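The structure follows.
Of the protein chains in this complex, one is absent; all others appear in place.
Let's turn to chain A:
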Amino acid sequence: MSLPSPLTSKQIINRCDPSSFSFRTTEELGATTTIAGQERAVQAIEFSIGMKRDGFNLFALGPSGTGKQTAIEDYLHKRSAGEAVPDDWCYVYNFEKPRQPLGLSMPPGRGCELAKDMDKLVEGLFSVIPAAFSSEEYQEQEKAIKEELQGRQSSALEEIEKKAADHDIAVIRTPSGFAFAPVRKGEVLKSEEFMRLKPEEREKIEREIAGLKESMQAMMMQIPKWQRESQEKFKELNQQVAGFAIKPLLGEIASRYNALEPVQTYLERVEQDIIDNFEQFLQKDDEMQEMLPFQASSAFRGRKSHAFHRYRINVLVDNSSTEGAPVIFEDKPSCQNLLGDIEHMSQMGTLVTDFTLIKAGALHKANGGYLVLDARRLLMEPLAWEALKKAIRTRQIRIESLAQLYSLVSTISLEPEPQPLDIKVVLLGERQLYYLLSAYDPDFGELFKVAADFDDDMQRDETSHMAYASMIAAMVSGAGLRHLDAAAVARVIEFGSRSAGDATRLSTHLQNLSDLLHEADFLAGENNTGIVSRSHIDRALEARRMRAGRIPEKIRKAMIDNTILIDTDAEVTGQINGLAVSSPGGHMFGHPSRITARIKMGKGEVVDIEREVEMGGPIHSKGVMILSGFLGGRFGIDRPLSLSATLVFEQSYSGVEGDSASSAELYALLSALSGLPLRQWLAVTGSVNQHGEVQAIGGVNEKIEGFFDLCSQRGLNGRQGVLIPAANVRNLMLRDEVIDAIDKDQFHIYPVTHIDEGIELLTGVEAGKPDENGNWSPGSVNARIVKQLENMAEKQKEFRESAGNGNDQTQQDT
């Protein structure tokens, strides 16, 4: 078998050539490209926004920092600029049902106009109505009605008095009514005088008085009716006067809103209400003078503000200065912030509200346009998600107070007329949220039919290099940073590839990129240079590594001090340096980890100590079980595997996950079985399948660099290196130090495709090939293993036989 050659420096990094760029600095590039490599997502956005049908709302999914919000907002702003400005939305007093304020929709800007007109109207009414009611004509008419009533009453009474006087009977007022009594010369008869009268005279008087009483009673019964009639006349007069006085004021307003039918209807109701309640505008000065100054002012204010309130317009959405359709990003998508709220005022210790205290929510503001929300924040707000879905489904915004809904407060509540909703909602969120919502919320698929899936990376080629450069230029211009020269751009592109973990792709994680540009700009500023050059980018990256380097450095120091045992020099049987990656706080780094294997006689099982103590994850356990499969398939067909192997990650205290160490474990096992020592100066990564093929793993760059750093600290000697899966060669984007060492032949990277290649590199002994009878080439690793297994099987057989005889004897004894 031909062994894989170590990789050359060209194979371990995909350099970006600055000379391939047509610009010298990013300043020459336009600052228009804000996003690149997201064609799939952009198409989805265009489709969703263009689709004017229910439910075609958008969910933009992707890791945070991939430019979802930037892309969406850019697109929406461009598109919305050419769209119609939506109408204003106002709430007005409902004269029939005051607890259900009415909604008024009118062309943009007209809402505020109407509100101002109504305020002026109320101001005007305070002068027009008192003037009308203090006019001489009104006073005369009022007096006439009063006198008519008085006349009716007194003439009726005078008639009775006259009738009584004719019979010498007087009508006298008593504390509670009227009494009739016989009089002589103006004086009421004394009791004894009356008793002295002849019986027939007394009877006559009594008869006459009885008749008079009847007349008096009949008259008294009439009085309430006369009073009612007078009241009616008063009312009619007042309404006529008030109606006549306010007509010109209201007519003037109505003429300005001729084409708006709902406004006309509203104004008609206002007119009728003012006529019905004209008294509130009659504030008499003398009434005020009787009060103390503070009472007068507060009473006047109270009455005036009450009148103001009733006829006010609550302009919930004012689109007078909006250009195009609104694009609203609600940063705190709570239920109240989305649907609006009904606020309360404290009045004499109680909470009261009215239609002027209705507050607009993001849905109101975005109605007729677009609403962008962060899905995670939305889901974290109690009831907000349900409220949003309900609004989209029912196509109306119904303001409901949460406190009222849950009976937390018990005050007067309002039910404002729901506003019709025509909106496109865009949710931004991580992929997992999208998948969870799709799986568990049956409404989700119906309401958010379009997904814009933002990719983590994009294809790397000449075109994408330019797109990346343009994106950098836009970021730099947008944030007011120093521009980059071509070499710096090339370095950023290489960083993009490294971030993507693939030499043929570029990361689309814009946040990370933007952070790097800011850091480089800071360093350029410290150097007093106007342009960010490659060295600034390098230094920024180095500084970043330095800042996050405490843990890897400590681990490395422990290895140098032999606190953590990592041998990089000797050859040891059943022991190998595997490579692991950790990412505390999001910063990924690699380091070697010693893996050992021991064998004993057994039933062919491989014991994963990590799993036994529950420190290994399921994928790791799966990897170890695959080893059993490989061993069984290769060596257990002709003979039983009479071994029991134990595998362990030495000095690991925090658990292991992933199958990237499975090839290293297999090498350790093969070494233990064959008795051949492994070269400790080579570290290994890669997973393995049951056929012994080495498969790709993640974090290859960090793993190589982790081992390189240790070797480099101990001193590079030209032997050290790393075995990686050949499939991972395309992922290599290594640091300059590693590249230098490879160029100088001080460090090696071997791309391995099969376990046999690896074991040969690690032991220096040929892996061997089976002949037509299945026998491995003599002296090879596999032949040694077969021999060892046969020995073990033989020994086990002997042991069983001797143990079996002993058992028989025992049975016989008993």
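The rule is short, and it goes like this: a residue touches a chain if its C-beta (ideal position, glycine included) is under 8 Å from a C-beta of that chain, and two chains touch if they have at least 3 such contacts; residues count from 1.
Here is the rule we go by: contacts and distances are computed from a predicted model.
Of "Iron ABC transporter permease", "Membrane protein", "Universal stress protein" or "Spore germination protein", only "Universal stress protein" is the UniProt protein name of the chain excluded from the display. The hidden chain makes contact, of the residues A:F95, A:F178 or A:Y311, with A:F178. The omitted chain makes contact with just one of the residues A:I145, A:M216, A:A597 or A:V738: A:M216.
Remark: the omitted chain is touched by one listed residue; of A:Q150, A:N717 or A:S802 this is A:Q150.
By the touch criterion stated above, the residues of chain A touching the omitted chain are 147, 150-151, 153-154, 157, 161, 170-181, 183, 186-191, 194-195, 206, 209, 213, 216-217, 220-221.
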